[in-house]
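The complex appears here minus one protein chain, its other protein chains still in place.
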Amino acid sequence: MSAAGEPLRLSVSTSGDIGSPVAEIHVVGEFDRLQVVRFDETARTLPAALVSVTVDLTQTTIIDSAALGSLIRLRRTLERHGCSLQVVVERPFQITVMKVGGLDDHLNVRTPDQR
Amino acid sequence: MSAAGEPLRLSVSTSGDIGSPVAEIHVVGEFDRLQVVRFDETARTLPAALVSVTVDLTQTTIIDSAALGSLIRLRRTLERHGCSLQVVVERPFQITVMKVGGLDDHLNVRTPDQR
Amino acid sequence: MNETVDAGPMASVRLELRATAVSIAVGRAVLRRVVTFRDPDAESSFLIAFTEIMTNAVDEHVRLASDRPIVVEIEQTPHDLVRVNDSGAGMSDESLVTSAPDGSVERGRGLALARAFVDDIAFESSPSGTIVSLPLAGFGIIR
Partner (left out) sequence: MNETVDAGPMASVRLELRATAVSIAVGRAVLRRVVTFRDPDAESSFLIAFTEIMTNAVDEHVRLASDRPIVVEIEQTPHDLVRVNDSGAGMSDESLVTSAPDGSVERGRGLALARAFVDDIAFESSPSGTIVSLPLAGFGIIR
């Protein structure tokens, strides 16, 4: 796959105490409707025992409204298991997307220095 | 510049004895007509005292006929200074371009294991 | 001075795309190649607005099962701009003014995002389709 395709890259890492595991999903590239399916699938593979999930969007180049919908679905699923979600953004456009989307509070949005 | 632009990247390094310096031009990405101007400019900055120049094309994704024209011009210029040229290719399409272009001998084409 | 009946000044690029999600990524790939953006943030901001407008055009064609193409024009005259033309049924006045929902609602943020990023976005909508203009001023220039 060439660089021009700039596909979404997703990586999931888990850490934390045995009793309170946490996971981080790292999203790189274009997080848009075309890629939302893969994000949703990845989110479904998260272990149910997690106490906290962080989605790191600092290396995305696109975050569209379909991606926001996907994050809202993730928060809903995690909530059912008593797991918290936080979303990390850094670049100005990423901060704008969360603010305009009205999701700063709902998705617990942070910048890297606030983590 | 985004990854999708996939611009040509050029780097020039010189080495060798004081009396017989050699240079290597490393070309990465799309070596096409749009980029030939930059290659020609870079070639013009080569010191006149060189005894040998190697153009490493192993990391190109495109080599078109305009790029071949540029390499032929480079060889002509170097020849005037008594400097030899060799061109290194590796991937099948790169080998095909040189063969079909009829340039294996003229540009002293090598694969990395033959250097 | 010969007035021509057709076309007018030629677009730098004119794209006819099917109503699929891949087409949106194709549009972005072309814009990245044709436009020199001021900086990466300007690039992402403009391309998100473009993505939302394309998404709405695709949705509208899918809703109507239209097999007509969505037309994207990248134009240099008189100002650099990108125009997205669909053959849908047009936008309601309501959809033109509604702002983004908050909290847990999954949809309805597209136009709010497009507007937030591209101030001077302009909509021309009729029952035979919608034309959305996204001026490039402040974001970049067409090569």
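Assorted remarks:
For clarity, chains are labelled A, B and C in written order, and residue numbers in each chain start from 1.
The criterion applied here is as follows: contacts are C-beta pairs under 8 Å (C-beta built on N, C-alpha and C of every residue); 3 or more make two chains touch, one makes a residue touch a chain.
On a predicted model such as this, the values are computed, not experimentally measured, just so you know.
The chain omitted from view is touched by exactly one of C:L17, C:A57 or C:L111, namely C:L17. The chain not displayed touches chain C at residues 10-18, 22-23, 25-26, 29-30, 32-34, 67-69, 143.
Residues 4, 30, 32-34, 61-66, 68-69, 72-73, 75-76, 91-94, 96-97, 100-103, 105-106 are the ones on chain B that touch the missing chain.
Heads up, the rule we're going with is that only the chains that are shown with their structure count from here on.
Work out the mean CA point of chain B and of chain C, and you get 41 Å between them.
Averaged C-alpha coordinates give centres for chain A and chain C that are 26 Å from one another. Across the assembly, chain C contributes residues 28-29, 40, 43 that each touch 2 or more other chains.
Contacts with at least two other chains are made by residues 4, 61 of chain A.
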